[in-house]
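One protein chain omitted, others in place.
Chain nomenclature is as follows: A, B and C, assigned in order of appearance, with residue numbering initiated at 1 for each chain independently.
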Amino acid sequence: MSNIFGKVFKISTYGESHGKAIGVVIDGCPTGIEINEKDIQSELNRRKPGQSKITTQRKESDSVEVLSGVFNGKTTGSPISLYIKNKDQKSSDYDHITTVFRPSHADYTYHKKYENRDFRGGGRSSARETANWVAAGAIAKKILDDLGLEINAYVSRVGKLEMNTHYKKLNLKNTETNIVRCPDKNFANKFIEIIDEAKKNRDTVGGVISCIISGCPVGIGEPIFGKLHAELGKAMLSINAVKGFEYGSGFKGSEMYGSEHNDQFEIKEDKIKTKSNHSGGIQGGISNGEDIYFNVAFKPVSTIMKDQQSVDSENKKVTVKGKGRHDPCVVPRAVPIVEAMAANVLVDLYLQSKK
Amino acid sequence: MSNIFGKVFKISTYGESHGKAIGVVIDGCPTGIEINEKDIQSELNRRKPGQSKITTQRKESDSVEVLSGVFNGKTTGSPISLYIKNKDQKSSDYDHITTVFRPSHADYTYHKKYENRDFRGGGRSSARETANWVAAGAIAKKILDDLGLEINAYVSRVGKLEMNTHYKKLNLKNTETNIVRCPDKNFANKFIEIIDEAKKNRDTVGGVISCIISGCPVGIGEPIFGKLHAELGKAMLSINAVKGFEYGSGFKGSEMYGSEHNDQFEIKEDKIKTKSNHSGGIQGGISNGEDIYFNVAFKPVSTIMKDQQSVDSENKKVTVKGKGRHDPCVVPRAVPIVEAMAANVLVDLYLQSKK
Amino acid sequence: MSNIFGKVFKISTYGESHGKAIGVVIDGCPTGIEINEKDIQSELNRRKPGQSKITTQRKESDSVEVLSGVFNGKTTGSPISLYIKNKDQKSSDYDHITTVFRPSHADYTYHKKYENRDFRGGGRSSARETANWVAAGAIAKKILDDLGLEINAYVSRVGKLEMNTHYKKLNLKNTETNIVRCPDKNFANKFIEIIDEAKKNRDTVGGVISCIISGCPVGIGEPIFGKLHAELGKAMLSINAVKGFEYGSGFKGSEMYGSEHNDQFEIKEDKIKTKSNHSGGIQGGISNGEDIYFNVAFKPVSTIMKDQQSVDSENKKVTVKGKGRHDPCVVPRAVPIVEAMAANVLVDLYLQSKK
Partner (left out) sequence: MSNIFGKVFKISTYGESHGKAIGVVIDGCPTGIEINEKDIQSELNRRKPGQSKITTQRKESDSVEVLSGVFNGKTTGSPISLYIKNKDQKSSDYDHITTVFRPSHADYTYHKKYENRDFRGGGRSSARETANWVAAGAIAKKILDDLGLEINAYVSRVGKLEMNTHYKKLNLKNTETNIVRCPDKNFANKFIEIIDEAKKNRDTVGGVISCIISGCPVGIGEPIFGKLHAELGKAMLSINAVKGFEYGSGFKGSEMYGSEHNDQFEIKEDKIKTKSNHSGGIQGGISNGEDIYFNVAFKPVSTIMKDQQSVDSENKKVTVKGKGRHDPCVVPRAVPIVEAMAANVLVDLYLQSKK
């Protein structure tokens, strides 16, 4: 396995969905950063289950404890260990899948690769892991705050409905005002309806998260194999259920001509700026000072409340019963995850750029 | 900078577009692999400039020389150094951009990040670097051959025209029969027309490459931060001009319901297979034995033959003249690059899985 | 900081001497290894403080808890989190050194490098960290057991008294029969006397640990920069208070002629063996199947019960009072640390060799 992320700001994670605890150790955080358990907790609360009617009803307090690396309220340069105890585990919910491979889950591939598999709640493959990323990301955000860098993600598609309003026309402060995390109230309501409908149908539905990074200084990103957008892409594709990533003009850019797509330079208030921003704030893998923006596509959650055909580890046909407590749509809770992973990437590349 | 790719099969590259030479050192190639300079050369020839009327007319023989790591025709486990001399450099072509930032190129960001910048042909940021990746990929392909794994990429979109024929209905052996590298003759001809038209207009045009990996054994990919699709994504996003990556159902998957999207398991000829393959051959970051498929979006080449507004390093307004020898569309030559980077990723993860 | 050790069997550690807890996360442990908290605990007990009259009287139960990565008594391939709560912290013991730099400690260098420093008990620089290494090493030893590889360290010098009996004439099973961990009873008694005497004088004394690795298969070690002896050397030099490392003929080897030093090959019971073993079981950085043996030199513990001159963070002269509870000699408790770090190195290189 490969459970360490980052080169300088390295996060090393552990834990299974239904084990004793999960946690993350951050190696490489600079000294002198103010850390408050409350700040980490408030990010975790945005991600935690049971937060609204459109998320899973499983309850996890996701209380974080800082075990090391902080002294007198500030980081010391030593590893920061963040620890989250598991609580609301109904492992018996999983007795029916001990040897069964749930469709589009990681049961089958983990079984083949590791043999001795903790099947309870998906074990290590569960999205519970992303709580670790959000906890680490809360510290990364602290570092970015000091640079004036801001990260705002929001839901821009649920199922077949896309909100394609340009991000500059949205008030990103409104994202947290509704349970689906869409800054446009009308779209938010429609998104909630679609999710509700899917839930009623014992089904799940996919969606897209858009993310805007503003205030990024020029010079972040390490060519050739540490390009800012490639690291962001890898980070996003590491999130459970993600199927695609595009930045700047993205897939639409492949339909364009160079003369439309090129971002011509101009001088604005004595600074070099680009007139358009199809580049998405990144040129040659390095930030150019413009807004960075990207989209992340999420498939529908694999656990549905309908019966499905499958097989077990004895190669026998079985029916997987639809039961348990699960999210009908992953994107509302994934907004803080996208932000956290963007923060982890940016801090890592920022620290690399200081060498 | 970050010029090393891979954890076990590590490729370390160097070289500027108009320097003395470019090259790649492969550390971690297993011993006993048969290596033939001709095999590497034939992959390089698929990528090299000047190969057809729809590519740049710049001539580079791109002759590769093996400097180390091979003895009696086989690898020894020692680093393999592949060396490619630069030949057709018209550095004087770049005199007009010494201090000028070409729109949507990396001139500005390199200048800000590194100050002392080799501007000739884009220096280190040039796509010439990808010759190194193709050379290394030729060796990676040798290793994958022995596993029965096959990688086939092809052009599936140029500008606004998309070929959305399912890959199973295409004969991928036909890809190399035409200069645009599309296995469908009719689409190939239309794609060539679109590129020709763009060229005539002194413009460039974007496109999409699709890639199919068949015969991949179950178990390749390292969760949590070395997932097969995340590593493929990062590799593709490292290629010059790439703006997006999606695998399996991709962005379309975000529009679907769980009940449609889930890939139910069945037994076929005593093997566990999935009925559908929206997962794109990967579950939980690990290959499941089905075909792996993904799309890569390329923006139009930034160098166009039209004059553009820009600024220089003195913050002065300038006009960038459209001149030089450049590709009107990058995708035909990028097909072997996509395959090579996929091969480099797969070998690296395959070797990781053996530990 | 750099708190991760190993390339495949990666251990990531955290914790300060007087913080809430210390711990280690192991990433890259193979699946299917039987793990028992008791086995880890018994190694920790060999290292823990308060175990005899010649160690510090500080009491720490050093109880280890396995938080993740083990299911049904066996590893799953997921990260193994080992957690040790801190208990017997008398942080008030350190009030007198808040701003004072203790001679030959890391107070001054940590202060200059990190500014915000956890001074209690040395914080991160404390040898308490080595409990993490021993815990990880207990798991590494499990893996090596299956290979038939055995690691035995013992005390071979205390202060001016050296036991230079060849290791083949010692019964290494006797090492644990006395509190100083020397397999020769007579030397053990003399070593204890020397330590007792140093303690009585409110002083400390240095020593040497020798380590023998038998049963190592041929082929472990990765040239050029992952040579077996270089990795062992780095691991040993990472242990607090270590000043030197030599393997095989060591420093004595520099006095010899090639004709004496060379290990000629012969056939013994159909196997290739060497007649002598000045190479210490390693040739070209790779194990050759002979015994591996090395020595590690430890300086006397820096905390003495005598008053010493020093300065504080305001550049003022101060007297450091001799107080607290400390080891008069580090080597008896360092024996399991040397073994653990050797095990961590060997497993890492063994797993690397499987690629």
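Everything that follows uses one rule, which is that a residue touches a chain if its C-beta (ideal position, glycine included) is under 8 Å from a C-beta of that chain, and two chains touch if they have at least 3 such contacts.
Owing to the predicted nature of the structure, the values given are computational and were not obtained by experimental measurement.
**Q** Which of these, C:17, C:76, C:116 or C:352, touches the one chain of the complex that we don't see?
**A** Selected residue, touching the omitted chain: C:352.
**Q** Write down which of B:75, B:130, B:204 or B:249 is the residue touching the left-out chain.
**A** Answering carefully, the residue with contact to the hidden chain is B:75.
**Q** So that we can see where the missing chain sits, which residues of chain B does it touch?
**A** That gives, for chain B, the contact residues 1-4, 10, 12-16, 19-23, 25, 27-28, 31-32, 65-69, 71-72, 74-81, 83, 113-118, 123-124.
**Q** For review purposes, identify every residue of chain C that touches the missing chain, sorted by number.
**A** 1-5, 7, 13, 101, 103-106, 108-110, 112-113, 124-125, 129, 157, 159-160, 198, 201, 203-208, 218-219, 221-227, 229-231, 233-234, 237-238, 243-251, 253-259, 261-267, 270, 272, 274, 278-280, 283-288, 295, 297-304, 306, 308-311, 315, 317, 352-353
Just so it is clear, only the chains that are shown with their structure count from here on.
**Q** Please list the single chain whose C-alpha centre lies closest to the global protein C-alpha centre.
**A** Smallest offset from the overall C-alpha mean is found for A.
**Q** Roughly how far is chain B from chain C, going centre to centre by Cα mean, in whole Å?
**A** Here chain B and chain C have centroids separated by 47 Å.
**Q** From the mean C-alpha coordinate of chain A to that of chain B, what's the distance rounded to whole Å?
**A** The separation of the two C-alpha centroids amounts to 27 Å.
**Q** Which positions in chain A are in touch with at least two other chains?
**A** 1-4, 13, 113, 124, in rising order.
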